[in-house]
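The complex is shown incomplete by one protein chain, all other protein chains being positioned as in the whole.
In order of appearance the chains are A, B and C, and numbering begins at 1 in each one.
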Amino acid sequence: MIKFCWAARICRRAAASAAAVLLGLSLARAGIEPSGDRGALMRAHRGGALRLSSYQPSGTIDPQINYESDFWQVFAVTQDGLLTFAKAEDQPGMTVVPDLADALPEITDGGLTYRFHLRPGLRFSTGQKIGVADVLASFRRMFKISGPNVGSWYNILVGADACLATPATCTLAGGIEGDPATGTITLHLIRPDAEFSQKIALPFASILPADTPPSDLGTTPPAATGPYMIASYNPVRALVLVRNPYFHQWSEAAQPDGFVDSITIRYGLQNEAEITAIENGSLDWTSDPAPLDRLAEIGARFTSLAHIHPLLAYYYLMMNTRIAPFSDVRARRAVAFAINRRLVVNLYGGPALGTPICQLLPEGIAGHVPYCPFTLNPGATWSAPDLAQARALVKASGTAGQKVTIVSSDRDIERAIAIYLQSVLNDIGYRASIHSISFNIRDTYLQNSSNRVQIGLTDWYQDYPSPSDFLNVLLSCASFHPGSDASINMSAFCDPGIDARMQQAMQTQSAADWAGIDHDLTDLAPLTTLFQIHRLDVVSARLGHFRFSPLVHMIFSEVWVQ
Amino acid sequence: MIRLLAQRLGQMAFVMFGISVLVFLIFFATPGADPAARIAGRNATPQVLAAVRHDFGFDRPIPVQYALMMKRLFITQDLTSFVNRGEQVIPEIVAGTPVTLSLVLGAAVLWVAGGLAIGITAALTRGTFTDRALMVAGLIGVSMPVFWVGEMANLITQSRLHDTWLFFWVPPLGYTPLTENPFLWLKSMLIPWLTLALLYMGLYGRVLRASLIEAYQEDFIRTARAKGLSETRILLRHALRTSLITCVSLFGLDFGVLVGGGALLTEVVFDLQGVGKLTFDALQNLDLPVIMATVMYASFFVVAANAAVDVAYALLDPRVSTRSV
Amino acid sequence: MISPVLEAIGVTKTFDVTGGVLGRPRTLHAVTNVSLRVMRGETLGLVGESGCGKSTLGRCLLRLHTLTDGTIRFAGTDISRLSMRALRPLRPRMQMVFQDPYGSLNPRRRVGDLIAEPLRVHRLPSGARRAEAETSARVHDLLRLVGLKEDHLARYPHEFSGGQRQRIGIARALALNPDLIVADEPVSALDVSVQAQVVNLLMDLQETLGLTYVFIAHDLAVVRQIATRTAVMYLGAIIEIGPTEQVFCTPAHPYTAALLAAVPHPHGGAAGARPMLRGEVASPLSPPSGCAFHPRCPSAEARCRVERPMLAPDSGPRQVACHFPLQETG
Partner (left out) sequence: MVPASRAPNIKSFLLLFFKKEDLPSGPWRVALARLRQDRAALASAATLVLIIVACLLAPLYARHIAGTDPFRPHLDETVTIGGRTLDILQPADNPLHLGSAPLGPTWHGAYFLGADGQGRDVAARLLYGGRNSLLIAGAATLLCLALAAIVGILAGFMGGVIDQILSRLLDILWAFPVYLLAISLSVVLISQGLHIGPFTIEADSLLLPIAIIGIVYVPYAARPVRGLVLGLARSDFVLAAVALGVPNRRILVRDILPNVASTLLVFAPLIMALNLLTESALSFLQIGVQPPAASWGTIIADGQTLIYTSPIVAIAPGVAIVITVLALNVLGDGLRDALDPRAKLRVRS
C-alpha cells in the first residue's frame, strides 16, 4: 500500500472512493510479490509470448527521434543510455540510476563536467561490444539527425551550437570526450543544469552502435542493448520484440531481464475490439484507453483485470493571453472558476480516472503543494465551480458577449469536454462555438499563433519528472515562437519576472521555489488545468506481475504470462 | 488496337496527374499540418525545425516539392510517410492489397450471385408480389449507409448475439491472412462480405431485371419463342446473355473502385487493414505522402477499370465502333 | 441582268470525323466546290440521293455551317465569313423549313411561342417593346396564312399531326417576311396526301408573298412539280443544272438519267429504256478520283478516272459536269 501510493492524497482518494478494490489489487499482488529472489520467479514464470495491441503505431523506431510515450515504453526494454530511470513503481520509478555507466556521474567544475565510466563487457544485440566510441557517436548522432530536443535540452553541451548550425558535420568538439582505454566519458556543459542527468536518462540519449547511419532509422530496428530487441516493425501490421541474445542482466534497477520470450504489438484494432479481445484472453494488453461504453463493464465484471494509476499528466485549457477576451486575466480566471471539473472527469470516464486540479504542477512532481484558487471555497483542493464569481469576472473584464471559439480534437472524449465547455462559456456570458480538428494536428494547430486560437483543449504528459518540464516548458518566454507550428507555449504567455525565477529554480531545484512559481502562474491562469489523468490498464487474466512505472507505465519486462 | 491502348494510357496519365496535383494542393496549405513540426517533436526549437524542414525539402518551392514527391513515388519508389517516419509507402499499399482484395472478391462473389438470383427471379415473376418484394428489398440494400450496416452487424455478432449459437463462431474483428489460417480467414471475412455485398446485391438485381425485361421485348426473343424454345433456354441462352453485358460493365467499374480503396468505410468499421483503411488513417493523420500514394493507386484502378470496360464493350458490342461516325 | 438573291461560288464543306473507339480521324467531303445562283421569285430544286450533301449545301447556303471554302453572297452581301452574331440582322431575310417537323419544333414550347419566337427575337414588326400586341396579331395572321386555328396556339407540338407541324414550321419561317426560304425536304416525312397539301401551300405562299425557294428533296416528282430550275447533286457536287423541264425530259448527265430511270414513270413503260445504276455510292470519306461518278457510269472512259469534269460557268441556263454528256447543253 505504501509502495503503491507515492502520492499520499491519491491514496486517500483511493481509500475514499475505491478503497476496497485498490486494496484488493494490492493484496492480490502481495501474494505473488517476489520475495527478493528474482531468480526463483524467473524460473517459475519465464517464457511465453506477450500479445499487445495499439490502434496506431507511434512513428519511427529511431529511439533518438521518437517522442511518443507508447514507443518510449518499448525503448525502455530495448535501449539503454548511460543513465536511465529505474524500472520501478511509484517514487523509485522517477529516480535516475546508472545504466550503461556503472555509476552515477561524477559532477565537477560547479556542475559543468560530468564524468562517466562505461560498464565493461556489454554487447549490442548485433554482437558488437559497447564501447566509448559508440557513446561519443550516439551523442553526435542526436545532433546529426536533428533530434527533437537537441535545441532545447542538449544545447548546453559545449560545441552544440556548431552542431545545431550544421548538423551534418557535428563533432561536439569540447563537449564530449572519451577514453577507450579506461572506458571513461566526459561531458562538458556551457552552464550548470540540474536536470541534465534526467535528460540523458531518456531514450533520446540511447547508446547506439557508432556505425548507425546518421539519418532517421524509420522502420529499421536499432541495435538493442536491453533484454529485448526489435525483430521487425511494420507500421500497419505489428512491432515484434524478441529476446536479445547478447543480453545479460547487469542491474535489476536499470534494466531487469524480461519474463516473456517475445512481445508483439499488433496495430489496427479499434478500442472496442481490443477490449473484447483482452476480456476473452486473446490479447494481453492495449496501449489505447478503454472506450467509454466499456468502462462500466470493466468496472463491474472485469475488476481483476483493471489497474488504475495516476499519471504525471493532465488535461488543460490553453488560453491565448494575447487575443481577446483571454488577454484579460479576469476572463481567464472566470473560465477557471466556471468549469465543473467533476463533470469533466465524469465525461472522461468517472472519478476513478481523474482527479480535479487547478494548479500547474501535478501531484507527484517535486514542488507540488495542493493549491486551488478557482473553486467555490478556494484552498488546497477543488470542490465545486463558482459560476457567480465567473460571471462577475467576465462582467468586470468587459469581455461579456464576445465570440469565443473553442478548439478541440475530434476524439470523442475531447469533443465531449469541448461541448460541455461551450455550454459553460455561454453560461458566463460569451458566445461560444467549437472548432474540432483532427487529433493528429491538435497540438501543432493550437501552437501556431497565426491560427489565432483563443481557447483550446489539450493535454500534457511529462518528459521527465521535473517541475520545469511543466512550468518552464509550457509557459516560458523561450517556448513561444510566433507563427510556428512548434511553439509549445500555446498561451503565448511571457512574464520576464517569472521567467527569471524559473531560471533560478532550475539551478537550485528548490521545491519551495517551484511551489511559489506554480502558485503565481496558477493565479495568472494563462492555462487552466482540468484534471490529473489516471491511466486504466486492462490486462488479460493470464498476465501476471503487473508493474507500473510512472514514467514508462506498464513495464514489459516485468510482466509474465505463465 | 495499339492506338486505342496508347490513347487510353495517355488519358490515364493525364487524369492521374490531375488528381495528384489536386491532392497536393488540397493538403499542402492545411494549418497545423506542417510536417516538419510534427516530425521535429513537441518542443523543438526553430533551429531544429529549420533543419528538419531543410532535410525533408520543405523549404523548396511547391512545384519542386511536388516533383520530388512524384519522383520518390514513381521513379525511386522510396516515398516515406511524414507521420510514421521511415514507413515506406509503396510496401504498405502492397501489404494492404491482399486484405482489400479478399474483402472485395468475396463480396463480389456474393453480390453477383445474389444479384443474379434477384434479377432473374424478379424478371421471371414480373409484376407479382415476389417481384415487388425483391425490388423493394434491393432498394433497401442500396439505401443503407454501409458503415451503419457494419456497426449493426458488429453490434449483433460481436456483442448482443455473440454468445448464442447463431454467432458464436464470429471471431474478433481484424484480418487473418488466408495463408496463415484459411478457416479463420473465412470466418473473419464472412460478415464484412455480407455487409458490403448487401449494398450491391440489390443494385445488380435491379439492373439485371430491367435489362432482362428489355431483352424480352426484343425481336430475337420473340423469334426464339416462336421457334418453341423452352422458357429456361430462352432465358439462359438469349435474354441473359445480352443483359449481362450491362452488368459486366457495371461490375468492372465497381470492382475497380472497390479494389482501389472504395471499400474504405467497410474496412474502417471492420478493422481490416486494407488500402481503404490505410487511406483513411493517412487522411486522419494528414500524411500527405501516403494520401498521395493511395489516391494515385485508387484512381489508377478507377481509370483502368474504366478503360477495360470500354475495351470490353468495343469487343463485345460491334455497334460501338461504328456508332460515333 | 437582275441580280441573284443568293449566289454561291466554289462552296466546299468538309467535316472532321473521329472514328469511334477504334477509328482514325478522317475527313468527310460533304460539299465540294459548288457554285450556283438563285434568282428572285424562282424555285431552285436540289435533288440527289440521300447522303449526297444536299442538306449540307442547304445549310451552307444559309450559313448555318461555317464554310470550309468558297463564297456566298446574299442580296449582294458576302456572308461567307460573317460570324453568327453578325449574320443575325440578315437572318430575317433568309429562312429555313426543316425536314423533320418532329425534331425542329422544341417539344417543350407552345406553338404560339414557337411562331412568335422570331418576332420577339428581332423585335418585329415595330421593333419596340410594346410590340406584344402586334406580335400577337402577326402570329394570328401567320396562323391563318398556313391554315391553322387560333386555339392551336396554346398547345404543344406533340399534340399535332406531321402536316400540321410542318405548317407551324412554315409559319415560323414566314414570320419575318423572308426573301429566301431554304426548304430542306419539307415533305419527305409526311404522308403522300399531306405532302400535296404542303407543297400546294408553299406554292400558294410563293405566289402571294413573292418568295424565293431553294427546295431540297430526293423525291423527283415533288421537285418537278414545284421547281422552276433543278440542280442534281452527286457526292457533294452539282453535276447538272438547268430548267426543270429540260433536266427532267432530256437529262444530259448519265447520273441524272439513271436517277430518273429509277422513278416509276407515271405513264409506265419508259423506265426500262434507260440504263440502271451499277454498284454503290462511293463514301464521301474517300471520294473516287476524277469524275466522282465514274465507277458507276455506263459511259465512263479512262479520262473520267483522271480528270474531274466541271460545270461550264456562264455557259447558259443548262450546265452539266460530264466529259461525255448525253445531250448537248449550253
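Side notes on the structure shown:
Throughout what follows, contacts are C-beta pairs under 8 Å (C-beta built on N, C-alpha and C of every residue); 3 or more make two chains touch, one makes a residue touch a chain.
For clarity, every value in this text was computed on a predicted model and none was experimentally measured.
In the whole complex the chain that is left out makes contact with A, B, C. Across C:Arg26, C:Arg91 or C:His152, the residue that sits in touch with the chain not pictured is C:Arg91. Checked against the hidden chain, the listed residues A:Leu353, A:Val394, A:Leu471 or A:Val559 yield one contact partner: A:Leu353. Residues of chain C in touch with the missing chain: 59, 62, 64, 84-85, 87-92, 95-96, 98-100, 103-110, 117-118, 121-122, 155-156, 158, 169, 172, 176.
Annotation for chain A: contacts to the undisplayed chain at residues 17-18, 20-21, 272, 291-300, 303, 306, 308, 340, 342-343, 346-347, 349-353, 410, 412, 415-416, 418-420, 422-423, 433-438, 441, 445, 536. Against the chain not shown here, chain B presents residues 11, 14-16, 18-19, 22-23, 26-27, 30-33, 139-140, 142-148, 151-152, 154-155, 159-160, 199, 250, 253-254, 257, 260-262, 264-265, 268, 279-280, 283-284, 286, 291, 295, 298-299, 302-303, 306.
The rule is simple: only the chains that are shown with their structure count from here on.
If you average the Cα atoms of chain A and of chain B, the two centres end up 41 Å apart. One inter-chain figure worth recording: chain B and chain C are separated by 55 Å, centre to centre, where each centre is the mean of the chain's CA atoms. Here the spacing of chain A and chain C, counted between their Cα centres, is 89 Å. Touching chain A in their complex are the following residues of chain B: 30-34, 36-38, 40-49, 51-52, 55, 80-81, 83-88, 92, 95-96, 154, 158-159, 172-174, 271, 273, 277-278, 281, 284-286. Touching chain B in their complex are the following residues of chain A: 56-62, 65, 67, 146-152, 155, 164-165, 167, 216-220, 234-237, 267-270, 272-273, 276-277, 280, 282, 437-448, 450-451, 473, 479, 481, 484-486, 488.
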